[in-house]
Every structure is written in C-alpha cells, then in structure tokens.
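Omission of a single protein chain aside, the complex is shown with its protein chains in their original locations.
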Amino acid sequence: MAANDAMMDLLRVLKDKGSITQEEYELLSGAAKADDETNSAGQGEIKAAAATLPRIETRGKLELATPDGEFSWRLGGRIHMDAAFMNNDTGFDASGAKSDPTLTSGTEFRRTRLDLTMTLWRVWQAKIQYDFTGAAAAGFRDVYVRYLFKGAQPGHLTVGNFKEPFSLDELISSNDDTFNEHSIATNTFSLSRQIGLQYSTWGHDLWTGTVGVFGEDPVASANHPGAGNDAEGYSVVGRLTLSPFHTADRVAHLGLAGSWRTPDQGDSGITFGPRPEINQADILVTTGAIPGIEGYTRLGLELAGVYGPVHGQAEYYNVDVNRGDELALGAAGMFEDLNFDGYYLQGGWIITGESRPYKFESGTFENPKPRSIVGNGGWGAWEAVARYSHVDLQDDDLGICMLATAANTCGEQTNLSGGVNWYPTPNFKFTAQYVQVLDIDGGRYDGAEPGIFQLHTQANW
Amino acid sequence: MAANDAMMDLLRVLKDKGSITQEEYELLSGAAKADDETNSAGQGEIKAAAATLPRIETRGKLELATPDGEFSWRLGGRIHMDAAFMNNDTGFDASGAKSDPTLTSGTEFRRTRLDLTMTLWRVWQAKIQYDFTGAAAAGFRDVYVRYLFKGAQPGHLTVGNFKEPFSLDELISSNDDTFNEHSIATNTFSLSRQIGLQYSTWGHDLWTGTVGVFGEDPVASANHPGAGNDAEGYSVVGRLTLSPFHTADRVAHLGLAGSWRTPDQGDSGITFGPRPEINQADILVTTGAIPGIEGYTRLGLELAGVYGPVHGQAEYYNVDVNRGDELALGAAGMFEDLNFDGYYLQGGWIITGESRPYKFESGTFENPKPRSIVGNGGWGAWEAVARYSHVDLQDDDLGICMLATAANTCGEQTNLSGGVNWYPTPNFKFTAQYVQVLDIDGGRYDGAEPGIFQLHTQANW
Partner (left out) sequence: MAANDAMMDLLRVLKDKGSITQEEYELLSGAAKADDETNSAGQGEIKAAAATLPRIETRGKLELATPDGEFSWRLGGRIHMDAAFMNNDTGFDASGAKSDPTLTSGTEFRRTRLDLTMTLWRVWQAKIQYDFTGAAAAGFRDVYVRYLFKGAQPGHLTVGNFKEPFSLDELISSNDDTFNEHSIATNTFSLSRQIGLQYSTWGHDLWTGTVGVFGEDPVASANHPGAGNDAEGYSVVGRLTLSPFHTADRVAHLGLAGSWRTPDQGDSGITFGPRPEINQADILVTTGAIPGIEGYTRLGLELAGVYGPVHGQAEYYNVDVNRGDELALGAAGMFEDLNFDGYYLQGGWIITGESRPYKFESGTFENPKPRSIVGNGGWGAWEAVARYSHVDLQDDDLGICMLATAANTCGEQTNLSGGVNWYPTPNFKFTAQYVQVLDIDGGRYDGAEPGIFQLHTQANW
C-alpha cells in the first residue's frame, strides 16, 4: 500500500511519452521507492510502538493491561463511612433481669479497602485486598490465587481467603448491597470469608455450580499455632443457581445452598446472633456460646428478580445444630440438637428508571449505573428501598435460653427498614436508611423496639 | 492541509503544457489524492490513538489521568525516619517528689504512608491514606470524599477523616514542615484529624474561609459501639485567612481560627500536654486528665511571610475551658474554669536562594523546590532554621497542679531549637535539628533543661 503511487504513475507516463529518458526514469523511480520506504518506516515504527502500548483504563477505574488482555492489573478500593443516630426506646418494661439496649450514636469507618487484582499469563489470577479498619488477620479480605478454565466447560479453581458460596445477600459485594447492612437473617447464618479451596463452573447461560472446602477465617486460624487446639474447624459448602433469563432489565434468579460444618473442637462454643442491621448497634438477640456442638448443617434458599426499575430479593436460612451427648447439662443429662431459622424479603424501585444489573457467572447483583451523572448536568440515580426481616433463635431445647440473663439472650427479632439510595456517579453512593425493630420476643431485651437512622457515604473504584 | 500539493501542482502544469493528456491528468491526480488520503489516514489514526492515551506523570510523582483531567489517580506516600540522641540533664534538683526525665535515645519510623488520591467525574474526589506505623483505627490519616464547586464561587465540601481547620503549623503537610515536629504550642492546642464535614471556599485571590463540624478521631470513635458512652464529642471549627500578596518570592499571610468543642461525656477527662518537639521524647509538662469539662473554646492567630529566601511564621493559641459545677472537688466545692495558652516564632533562611512556596487555596506553605538536583550535578537546597516556643499549662484554678505529682505535672515550658535542612531533590529531605528546653517551670520536671538532637530522613512522592 505505497503512498506515492501517483509519482510512480507519473514517471511511467513521462517515460512512455519520452519526456524523460529510461535512465532518468530508473533513477527517479528508485528515488520514489526510497521515499515511500522512508515514509512507511516512520509510520510503521510508530504503529508498532502503539500496538505494544498497554491498554490503560482511567475512567472510573484504574486498570493497566497488555493489549491482548493476557496480563492485567487493577488497583481498586472502597471507602464506606457511616453516621448512626439511635433511638433506644427506653420506655419498655425493664423490670426483672432485663435491661435497656444502650445503642450509642456516632460515626465510624465501616470499610476502607485497597485491593490489587491481577490476571497473569492468561489463565492465572491473584487478588490481594486489605481492609484498614481491621488490623493484622482482622484486616484480610479477598486474598487468593485462581486458575481459570478456558475450555469447553468454563470455570475457576480458587485457593485463599474468600466468601463461602452461601447466601445471595452475603455474596453480593458490599459496594452493591441494596441496604447498608445485611439482614439479621443473613448476618446470623452466613460465615462470609474463610480460608478455603473452591471450584466454580457454569453453563447453558442458565446454571452455576460452586463447591468448596473451608477452614477457619484468618483471625481464628492465626490463633492456632502453639495454642494447643486439637484441630481447625472446617466446612463443605455448595451452591447452585438457576437463571432462566437475565437481560438488561429482566432477571429471574433461584438459588439453593447447603453447608455441613465441624467446628474447631478447641472452641468453647458457637454463637448465632446478628447485629440489628446497623454495624454500630449492639446485638439484641443471640444464642450465646452454645456448648457441645459436634457439627451443624445450614440450608439457604434464594429468590430474586428484576422487572425494569423494580427489583426484589428474598432468602430463607435454616441451621440444624448437632450436639454430642458426651457432656451433661444440669438434670437433662445430655445436649439436645437445636434448630434456628430466619428470612428476609426486600425490594427496591429505581425512581430514575435504571435496572439493577445481574452478574450471571457469580449469580449476584450490582448497583444500578446512573444514566445521568452529577457533575455532567445530571442528577444521578435515585432508589427507594424496603426490607422485612426475621430471625428465630429460640429453641426450647437450648434450655438455658428462656432465662434471659445478660450472658444469654436468645429470642426472636423482626425488623422493618426503609430508605433512599443516591448514586450520583458510578463511583459514589449515599444512602439514608431507617431500621425499626418491630419486635423482640424473648431474651434480655424482650419487648424493646429501638429504631436506628443511618447516613452512609461510599466511594468505590 | 494535503501534504502532496507539489504533485497536484506539477500535474496541473504538465497538463497545461500538454506534457500529459487530460485523461492522464485525471488518473494521476486521482492517484495523488489517494496517496494523500493514505498518508493522512495513517497519521490521523496514530494521532487519534495518541489523543486518547492517558496522561501519565512519572517524574517525581506517579499520576495517571484522562487527557481532559476529568479522571486522575495519584499514588502517593511518604517515609519519615528519625534517630534521636537525648541529653537528659539529670543534674537538676531532684529532691522531693520531682523526678528526672528519662528520655531514651533511639530510632523510629515516624511516618510510613501510602495514599491514593482520585478525581472522578470531574467534580468528585476521594482520598484514602493509611499510615502503617499505626494499626487499625490508629493508622487512618486522610480518608474522605469531596465534591468540588467549579462555579462562580469556587470551593469544596468534604466528608471523612481529615485535619480540622485550626493552626497553620498543623495544616502544613508533615512533608513540608520547617521543623521535624510541631511546636509545643501547636502540639498542645491543635486536634489534627477527626471525622467531620467541612466546607471551604476562597475569593479575590485574597481570602479563604473554612468551616466544619467534627466528631472524634477514628480511634476514639471506634471505641463507641457497644461501649455504652453517652455520646460522641463534637466541635464546630472555622478558619479565615488573608493573603494580600503571594508571588513566587513575596508572601504575607494572616489567619484567625476558632473552635468550640463539647467532649464525649463518657471520657474521664481531657489532657493538654505536648511532646517536647521530638516524638520519641516523653511529655515534660501536661495538665493531666482534667475532670468535669463541659466544653472548651480555642482561638488561634497566624502570621507568616516570605521575603526572597527568608521566611517566618508565628502563631498564638488560647484555650478557655468551661467546667461544670455539678461535681465537687475537695473543699473548693466546684470546678473552676481554666485558661491555657502558648505561642511560637520560627524562621528559616534558604541559603541556596530558593523561596518557600505558598498555597493560597489552603493557606499553607510547602518545602522549597531545589534549583539544583543532587544526581544531576547539583547540591540541592540548604536551609537554616530556628524556633522559639512557649506553652503555659499553669492555671491556679486547676488546684491540683502545683503539687507536682507524677500523675499531674502541669507547668510552663520554653524551647529554643535550631537546625539545618537539606533538600537534595524535590522527593528527599534530610534534617539535623537540636531542641534545647530552656526552662520548665512547675510540675514534675520543674527546673529540668534536657536537650535533644535528631536526624530525620524523608522520602515523599
């Protein structure tokens, strides 16, 4: 594709007409060819250099990659800040051994993370993510090494610290949660991140399957060396999801997850008890540390969908606690098995018309992407949200539970929450949400109905 | 702007002269146009690609940005290391309840920070900065989300953890301090970073105004949840600066700041007491924890200037402590209000002739930029500095203060300091500074006059 064809043509014409001699023609066409090579070389050099330039993304995220994508580096992070204002409802019956909740208003950093996610040599990945609001083992979040299967059956094998495949609410990134905090049901029954090994795969644009073996979280695990415990606790966890359709504005999602866990025999007991949907608030119902647990089985059911700007999500959790009979408790002579459960229903309406996006391969949802940007003449995306949640930590066989002592406050809790979320750009989110405890039935705070208002400020990149 | 006009002209001439036919002319000029398009397309393609390339700065700082600057990412940080050599002056009168200061020579990391500062979607900013010499909440430094007002009245609104707008000495970045440590007066009366909400604006190339509401710092704030305290302490803080001129080598700066603060009622007391201008040294005068504080009002006055290579800076601070009368103290029957104050004067002469730069919008100063670089044939910038500082923590109404017990050592302290700063490049700084305690009047170390020599090594990027 020489760029001086005209000169070559002209020389030929002039030679044919005898305007220049054959000798002159040869000299001149030689010079013309040299010109062309000089030109092409200059451009080619630049094009070659440009082709090897990394692909650099700076709009909304920071990612450097090779042009073929075989290597990529993304420096991500998030800042989540909260201010909570508590209404303690101190007017309820505080006679007997019961006490008022003393929820403290105030501010806190909820999450301050940096992470580096790398694709290396095409089929390998590694991620290191640290949350500075923790320290040492408490600060570990996703830290893993992953192998990508790129063949006929796509999938990945992951080893490290990451979320177990249990609970849609838990698996959705904290950047993308509809509510500031998980429901009391999720918070009670999901274990979030642990050190483990997991295989995940998917197919037919319809189903995903994930199965993993997990030990303990890094804090619990770091307490082992030299501590003389018998063994590290471990789980087998699996999750299946089904999504018959998932377009930009229509999604149906079903999920089923199960887990069987043997706790560390050195632990003094396992506790089930949630924060009341605001991190800064005290736990209001809890089983206390249950002794003698040999293992427990968890079950989770997920149902979620998107219909234009409206989205809904519901889950049911059940845990079946198996306790050994080798230890006696009072007159009862042995430990009884226990069963707890909980559920939530939540929904949102994106007033500005965007839809909540679905990620098929992980079976999770993301924040709506605002169509109009604040700072570019727009108003961002606005969303109204509501949630009803319930957890039942009452089991007659727990025995010690109805005593409602300070140390052991099991019972039932029901919450109703509502709020407004504002997404001025894809990187920022502000929410104002109110959690009303509808009822606490049993336990230390029996009958209390505190309310909590929370402002949440978020940057994620 | 075709780049083969000569060919077009020549063809026209040859056609006009009859050297080539009209038909040949049309063919040849068509080929010439095609050549030109090929050429232009090649160059245009490359230019278009170049225009979308991010703007990447690697000389002295690491910043990636979109060409229009609407998005930018800067990975910054600092390493500050100190070695201190203490002269304890153990020869003073140590009779009675008084004791010798036991300052310990040694090395330490003073600051080791990484930070990521982002501009996103033109008018939004976020910054996350962590100091690894702390841990968890103690490591938080600037972590905030900011909205930039780009209209007729420029300014910004910030929410997160950052420095309250009080004290020029405090607001100058620790990278740019003339002395290794703040004066004893600054260290006593400024609160540095807290979680807060702040609006800042400026105008007429003359004035800046900043006002904010602040809660507690992240360490104090993180102690709240579940701790049962009544409330988080909070302040209202404002600062006005005036700079009638600020050229490259002439600056005048005046500042006035005020703050009213209500402490957390759960706190057992508030302490005013500075490190003696070296971080590794013990506190020599302090009020101890003052009980019964209902609130306190701080006032700060700033005066600073640059005249060629000479710069000067002075501040006066006053705090008025309001104590309630609901608690009795000994025979006195109630708490008295208290008043403390302090000031410093400091100056520097940049021997190599550079001037100390001023940042008008924040009303602060920066390190001189060396004209000649070590490593590029130069010697860097050299600066001689001196400071006189005084703090008065003696108030007869404090009552318990003259007892000079170990637990409560209020008094007055006066320091004289001097040193040499070397800036071999804009990214490195080395200092050798000596702090002489001229006098301690009252308190546990009454009459002691220790001296401290410190070597400081700094990299910042």
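Chains here go by letter, A and B, matching the order in which they are written, and residues are numbered from 1 within each.
Following the convention adopted for this analysis, a residue touches a chain if its C-beta (ideal position, glycine included) is under 8 Å from a C-beta of that chain, and two chains touch if they have at least 3 such contacts.
Treat the numbers as computed from the prediction; the structure is a model and nothing was measured.
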item: Residue among B:N39, B:Q194 or B:Q454 that touches the chain left out of view; value: B:N39
item: Residues of chain B in contact with the chain not shown; value: 1, 3-7, 9-10, 13-14, 17, 19, 39, 43, 46-47, 50, 53, 56, 58-60, 62, 75, 77, 79, 81, 102, 104-109, 112, 114, 132-136, 138-139, 279-282, 373-376, 424-425, 427-428, 457-459, 461
item: Residue ranges of chain A at the interface with the undisplayed chain; value: 4, 7, 10-11, 14, 19-20, 24, 27-29, 31-32, 34-35, 38-39, 42-43, 45-46, 49-50, 53-54, 56, 64-66, 70-73, 75, 114, 116, 118, 120-124, 126, 128, 130, 135-137, 139-140, 143-145, 159-161, 195, 215-216, 218, 221-222, 224-232
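As a convention for this text, only the chains that are shown with their structure count from here on.
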item: Between chain A and its twin chain B, rotation from the CA superposition, multiple of 5 degrees; value: 120
item: Intercentroid distance (Cα basis), chain B paired with chain A, Å; value: 35
